[in-house]
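Below: the structure, in structure tokens.
A single protein chain has been omitted from the complex, and every remaining protein chain is retained in its original position.
After this line comes chain A, so read on.
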Amino acid sequence: MNEHVKSRSLHLCTHTAATLLSLLLVMVFDSTKATVATQQCGSTLLQTLKLARFAQKESVDIIKTYKASQGDMSEIICKVSLSGLPDPNISGLESSEQMSSVHSSLQEFSPHFKRVFDQQTDLQLPDSPLLDQLSVISRRSLYLDSQITVLYQQLFPNSPPLGADGGATSLPPPQNVFQQKVYGCVVLKTYKEFLSNVSKYLRTLKNQMCGINARRINMFF
């Protein structure tokens, strides 16, 4: 009896110890996971968010320059809507899908930027600030895309890698100059709206991945 009791007590004790050990392992795992997430918050994600916000600011500035470089009443031509441009909205339900959507849209914008640059080269003086800014936002979009790709690989290492080409981008057919002016403005407006959505998405992602620690870090950005 006593041995049974002892055995039972030992078993109970062993079980309790195993439970505690398991709990301890879980806690260690969670802690490690949180640490990894915190490190990610402090590096790629935050850098990407910062870059997206900066690119958004540049898109606001270039729209002002663009309007001033198209002649009188250029404000009204920016109100025209066109089809065939990248969707400024981010699609997908999962975070990885949304990030993939951002990547795709950035790649879609790139040929549009080139088209607008070429069109405006025919309309602007060689030293026009608009041409410089168009070059800048085009390069910035590529850099943002590379940041998104890196972030995607860090956050979703088991997901399929993002496509390099992003699919074929359909550009509008040859346009008259009036259409070019409208087109360029709409491209820039759409890009600005897209970057706004990207910033929101990345901010949400940061909150999800980084939590309070990220908020603390984010206070410094």
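Miscellaneous remarks
Convention: a contact is a pair of C-beta atoms (placed from the backbone, for glycine too) under 8 Å apart; a residue touches a chain by one contact, two chains touch by 3 or more; residues count from 1.
By definition in this document, contacts and distances are computed from a predicted model.
Per the UniProt record, the chain missing from the shown structure is "Fibronectin type-III domain-containing protein", taken from the list "tRNA (guanine(46)-N(7))-methyltransferase", "GNB1L protein", "Fibronectin type-III domain-containing protein" or "Vacuolar protein sorting-associated protein 33A". Contact with the chain that does not appear here is found for just one residue of A:47, A:74, A:146 or A:196, A:74. By the touch rule set out above, chain A reaches the unshown chain at residues 69-74, 76-77, 79-81, 121-125, 176-178, 181.
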